[in-house]
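Part of the complex only, each chain left as placed.
Chain IDs A, B and C follow the sequence of writing; residue 1 opens each chain.
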């Protein structure tokens, strides 16, 4: 099974990269840009075929390693192909 | 030789480059602010090391799009010598003056150490004072120095004798041990090692000095 | 204090009075709340209570430590500014001053190692450039739990990446530090970051506001809801529930910091700034209160004018936010436009948010209401000071050479020690730090002290950080002395004149008499050593409540030492330089094994009294070594510390890629071989001397009553010990270098 995990900074947590990207885009002449936030996306292949089990396993991975939930949120999408 | 150093927000080797250039050329060095749109009359433009724009998004990505870089590209096309060191090399690849990209180091960590280099070619204004195959010791300090290009590009660089420096003990995973490459017209050099940190006997190595001295000589 | 303009009488202060319960929730005690009621003559509203809690918090008020900090000597020939400002300042001649400071960022680094450590570096940098100095060197002292503890690897990699990520980006070389592993840090690591800067000696900027009606200016990043309880968190004990509470940790923005450094230094070249202060713990609260209180003026802030990153922020949040990369300044009236132009150029926020007043009050305006008015004297001078009860630490007996049986052959012991978590090479750490940016680094990590040239001169600044926590735990008095003495020794060893120290006092819960005893005795030891060695303490920081589930860390007073090398040609290094030179041990060896690494690693014993520190002897031997370096009589110098003489020789040999043959005359010394090689007696140095100069050195040592032991000669590719054991440098180097990379790659 293929999975996609998004790890994004929690609301209210400063995102220096997002801020710099927003400014750079404005500098390049793009108009009407509001808030910009940058996060990570992680694509994985899993041997697990059961959806619920896969979801549980991915959540564990996020808690244990992929995200620091003090400042980050994570979300899990399963791409059943 | 009249040399200039471009200053981006969070460039941090701009002063180091200027100090070395002032020593070697015996002339004052022009610092050029990134918001400028034109360059003064210069024989050498240095794009210094550092963390322009914090290395946010990708190292060099935002600096490559700043106003002054258009002028730098034009100058390079006119034959002015352009030297990109570390972040400067990243900027030169981002803007397309040099092929390839600098990826995250293979070991994933920042690497700061003095490395061994071999001189790949003496055929350039930057390397004319070195002998091909000569060994040098020059510091590196980077997180994204892992040079990557497709194999045709790498072959072409080799065929055209455009690999200026190679690592003797690859510290970052760079393809074919590449530490620095020349542009097609040989007047643009991008390199990850810092020759300006190896141009003062008190600091350990003077192997970088001849890079600058060669440029001065060539123009005399 | 003037009472003629009491704003409380003219203004209506909005907001409900706060309750004792709210005060307790803010970490204040019931007595402290009662005292606030008395000082205010009314109950503070919530914003005011927040301001009090921040100012009276351990972190800002030093309420448990103040009494004892006064014991540390802070005067000296070179001292321009001692404790009390953002950083200490010492004269380094030639019209220049060195400005330096150490900061702790322990709790945040445990919760979010990358950002916690990164923002720690940011904080120590700001303390230094606030005073007008360009930062030129960073140092970091790190204490982690046991290497095999489940969290250790994650914490090490995050902290080191964070320190590098911040320091490398701002372009300040990291040139020294230390890393300790010990199970007592399992649940509470320590991250202490130090910065050294250089400023014109006659142009130091201070934080005391001056004048009435002068603009109060905010510059840097915008304010968000970052770490609103940060200052309280830094002083609250951890428990397992903390991990569930998930307090916000701030994210550092080194890019903005770099711009802030450049913009502030550019403005400092103009005559525009009256006073300046970074916004550290308790942000706008502590910066505005401290500036006003020090200057004896009032201050009024219009909080709506604070640049804000988020919408709907309350006065409480604006006052207590710990957003990073912000500064507060009092400008000369009329210089606002000039100042703003500089901050605009660097794309940084700039806002006039208030003015100095003659009310002696902190007055806060938000949305046209007065949301706070507190007499400044109540916030600063009236903050509580506690004389906490303490217990004298138990006295342990020394363990001497004859009490220790040889655990294994000397060569094997040396190899084991140098491959151990305590002594294995830290290269994996320091190679993640840019050591050579700024083009003035003369000694990168790996020696006794880092050294940078003072830009454009022939002088050098040497820096080191030292503490031996296991000594401090076993004997706080000698431990305190030893930490200062080792820092002093490390500076001597590179040819520097030790000038002054900064420090981070990391301890457990001061409300426990045994912990308070550790604190009091360590400080006493530090004070004695600082006096005896003329090594005044000019800045520092206290971090208490470092404990988890009631178990405190090892007492860890980290000493950051600064020294001056007058002529960089006289800088010394520890590497063996040539073959066939004489190796001498300077200083007396009695064979003290208490708390030694030899006992801990090879005999599994962490016991006994730490080695005593004889400060007169320390000074005598150190001054002698200093003279030998000046007279060019020695070619390599290394102080003897953890692991003893054998380890010192091993490090010198590896650094120079030249071996040694040790042939000491043990009979005359009346010492077992292991005691000479591995005991941790203090006040000792190993030096090498070209053979033709040895008689001169021996004669001079005799004149100065400095004990000398001839250890042997340099040469070959191995360390040969007393004709019986031999260890190749190649094998030693592999063991020494491999341990940390293996730990971190999971190969152990």
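Criterion: a contact is a pair of C-beta atoms (placed from the backbone, for glycine too) under 8 Å apart; a residue touches a chain by one contact, two chains touch by 3 or more.
What you are looking at is a predicted structure, and each value in this text was computed from that prediction instead of being measured.
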item	value
Copy-number formula (whole complex, one representative of each chain type shown)	A x2, B x1, C x1
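One rule holds for everything that comes next: only the chains that are shown with their structure count from here on.
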item	value
Chain-level touch network, classified as line, ring, star, complete or other	complete
Rounded Å distance, chain B centre to chain C centre (Cα mean)	36
Touching two or more other chains - residues of chain A	16, 20
For chain C, residues contacting two or more additional chains	253, 255-256, 347
Chain B-facing residues of chain A, complex	16-17, 20-21, 24, 27-28, 38
Chain B contact footprint on chain C (complex, rising order)	161, 164-165, 168-171, 253-256, 258-259, 346-347, 430-442, 453, 568
Parts of chain A lying in touch with chain C, wherever the complex brings them together	9, 12-16, 19-20, 23, 68-71
